[in-house]
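Please read through the structure below; I'll follow up with questions.
For this view, one protein chain was removed and the others were kept in their places.
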Amino acid sequence: MVNLAVDINGYTLKNPVMTASGTFGFGEEYEDFIDIDALGGIVVKGTTREHREGNPYPRMAETPSGMLNAVGLQNKGVEHFASNIYPRIKHYDTGIFVNVSGSTIEDYVATAERINELDHIPGIELNISCPNVKEGGMSFGVHCPSAIAVTEAVRKVYKKHMMVKLSPNVTDVTDIAKGVEGAGADSVSLINTLLGMAIDAEKRKPLLSTITGGLSGPAVKPVALRMVWQVYNAVKVPVIGMGGIMNATDAIEFMLAGATAIQVGTGNFVDPTMTIKILDGIKDYMERHKINDVNELIGGMHV
Amino acid sequence: MVNLAVDINGYTLKNPVMTASGTFGFGEEYEDFIDIDALGGIVVKGTTREHREGNPYPRMAETPSGMLNAVGLQNKGVEHFASNIYPRIKHYDTGIFVNVSGSTIEDYVATAERINELDHIPGIELNISCPNVKEGGMSFGVHCPSAIAVTEAVRKVYKKHMMVKLSPNVTDVTDIAKGVEGAGADSVSLINTLLGMAIDAEKRKPLLSTITGGLSGPAVKPVALRMVWQVYNAVKVPVIGMGGIMNATDAIEFMLAGATAIQVGTGNFVDPTMTIKILDGIKDYMERHKINDVNELIGGMHV
Amino acid sequence: MKKHVELFKVTQNRRINAEYMILHVASENKLPEILPGQFVEIKVENGPNTFLRRPISIHEVDHDKNEIILLIQEVGEGTQLMAKLQPGDDLDMIYPLGNSFTTEGIKKAVLVGGGVGVAPMLILGRELKAKGVTPYFLLGARNSEILMDLDEYLKINEVGVTTEDGSQGIKGFVTDHSLLNEQLADMDMVYTCGPDPMMRAVAAKAKEAGVDCEVSLENMMACGFGACLCCVVDTLGGNKCTCTEGPVFNTKELKGW
Partner (left out) sequence: MKKHVELFKVTQNRRINAEYMILHVASENKLPEILPGQFVEIKVENGPNTFLRRPISIHEVDHDKNEIILLIQEVGEGTQLMAKLQPGDDLDMIYPLGNSFTTEGIKKAVLVGGGVGVAPMLILGRELKAKGVTPYFLLGARNSEILMDLDEYLKINEVGVTTEDGSQGIKGFVTDHSLLNEQLADMDMVYTCGPDPMMRAVAAKAKEAGVDCEVSLENMMACGFGACLCCVVDTLGGNKCTCTEGPVFNTKELKGW
């Protein structure tokens, strides 16, 4: 038997396959298709202090090998999550991470504090990289001082695993990664979506209500892989990689570039069973390459 | 008859369709396929002060809806261009722009000075955004002070049209755009390639000799469109847009987002007649939409 | 209702006119219950520009043959590739998705389909008839060339027709037909699916007459099963997902209708 378990700085995932926030609902949306418990971890929907309606429709556009979204963190607020959703999903035998977002540092802190009380949530993913909200979100994550400030503030109140999700819309992602590592991040995840735009040439109008939105899917994979590799070489905390992963080969590429675990995002929409196929594919690869421990893949690219 | 001519800050292109540097050789490579004189302009290969061998093979990898390249400015130097290539191509009845690159400010200045002497070259494209060279190149273009410094220095010696080519690998492209505008750029062109990486999972090796390379093609189009729109709203000089343009609809989207002219890059490899098809497609679109002057499209997106 | 992701086999692909075709796809398994108004999400293979699945309404279900029947209009690359499917080809679908039209407590109803929006009306008409409701069909098209073959509908009940050029039925829009005017007050429900302006015009007629109206929305979808929150419509109860809480909505719930 091969070992698939990976350790992300003190917390063990039974395997490196996780799901990306905003693409996997609360897990429940996928229960008809797969066994959630088979996954290494799931990151649930972006959660904020208060209820948010998100952006107006239209919120998505298809692009070459990818999509733009402008959902804008629609969610019912952390209290609703804690009282209504958490009780329904806490039985999952997988690492449930809550993606925490906000417009102010106080928002982030209040949300993280509330999540800290939930026994079956081993960690949060601090989303300082959402490009689809007017205030906060990505603006925190693209400048070092604000990224550090929000991470430090949340660190004070959040006692479990704190993963910080980085934005690719920066000149030097390693700066921010080192900053949040210094501010107490237990791990970093990347990439969030690349800021993009799409236009309907016939109607001469933007395709999204917000004009710009977040690009995801295979189109961004080369950028994501590059950033994972850069960050892996810059920080000591584990890196969780994502961006366009559609199959086991993609997942393995991210691990070779330095990811300890990976998240599947947009791919879940195309094939809701994709995570399980990726998990099986990783096992096949390990057998073919005679690798007994998946940890051997991490940063295993020969340069 | 519709008007296709556009003015880029004093220089008139007979139509808005140009070709992107490094993808169109010196024009000669396409003579078998199209009439070069039909184009609005061509930007020839990245040219440096001295001969450069470029990076070792392998230099390219295919990615979803795009490609990575790591050519690394292979060229025979500006003197070779001036004495050997220029005499062969100067008869083209189209705007020939030379893409100027370098490792130091002195390099850029020396190259631009030499090009300034060539009568049939109406302008240069200052490449401060090449991700594939160890020194100079992109490092100038991702920070405002160095972008301004190189632009100012070249402005002193270069008397004709100076287009400055911007890197997308930055937190805020409008900062750099405003900086180079202030430093004397007559126009800005964008985007150059996004820094990316590809891995061969079976061999556990990077696919490029340089590990990372520049991503181009339709995959980057949403990012490019967004940046063109941001820069159009930030500067007064004309914007020349590119990134993943494969057909007339794409080209029109860039113009609606604010581009005065567009450049076709990677698309030339897929179809060496693509520029002409785009030109014809723009005319069709104008007829269908009863637009007599292509200038009406510039920034014509209704927001 | 449990959702399935399954590889169907194309058994028939019949072109009806220059724009539409009818696609039959069969399952190896016993089909589950499928409600009128539900839809499938199709994975389009070999499309360089069809990254996401495409939502298509369920037009008919043949439980004997375990076939789902779809009415598809060619509009872009995805539907063009569907038009090329041959018997024996695989088709990867997620189904059944979405809610359904309300059929309880209705006696007489008008079913208004415009263009390819007639798709869910056939399965709905059958279901209504089976439940003892009288369904009056009203189908609108640009011209007779792209109007549906009416046989299947006529087997259920009478069919009103409008064409914009008057080449068949009443000349004009569906809202010009007597079914949505003089006869409307008799109805308990108007069901409609079609282009947005048509549905809004139909809903306005229904509102005027004080009759309930259910519309089937065709919002852009990335997933189709409630995971992405891209497909929302603004309702009195806030943003709702068209793919799980719709595609069918009573227009009373919708803001701005």
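Chains: A, B and C, in written order; residue numbering restarts at 1 for each.
Note that a contact is a pair of C-beta atoms (placed from the backbone, for glycine too) under 8 Å apart; a residue touches a chain by one contact, two chains touch by 3 or more.
Keep in mind it's a predicted model, so treat the numbers as computed, not measured.
Judged over the whole assembly, touch between the missing chain and the shown ones holds for B, C.
In the complete assembly, the contact with the undisplayed chain comes from B:59, out of B:59, B:114 or B:161. Residue-wise, the contact with the chain that is not shown comes from B:217, picked out of B:168, B:196 or B:217. Even with one chain removed from view, subunit B keeps its contact list with that chain: residues 22-25, 29-30, 32-33, 45, 53-54, 56-67, 69, 71, 74, 217-218, 266, 268-273. Residues of subunit C that touch the chain left out of the display are 46-48, 51, 81.
FYI, only the chains that are shown with their structure count from here on.
Listed by label, the chains that touch subunit A and also subunit C number zero. Closest chain to the protein centre (all Cα atoms averaged), using per-chain Cα means: A. Summarising the inter-chain layout, the chain whose CA centre lies farthest from the centre of subunit C is B.
Averaged C-alpha coordinates put the centre of subunit A at 36 Å from the centre of subunit C.
We define each chain's centre as the mean of its Cα atoms; on that basis subunit A and subunit B are separated by 34 Å. In subunit C, the residues touching two or more other chains are 48. Listed for subunit A are residues 63-66, 217-218, each touching two or more other chains.
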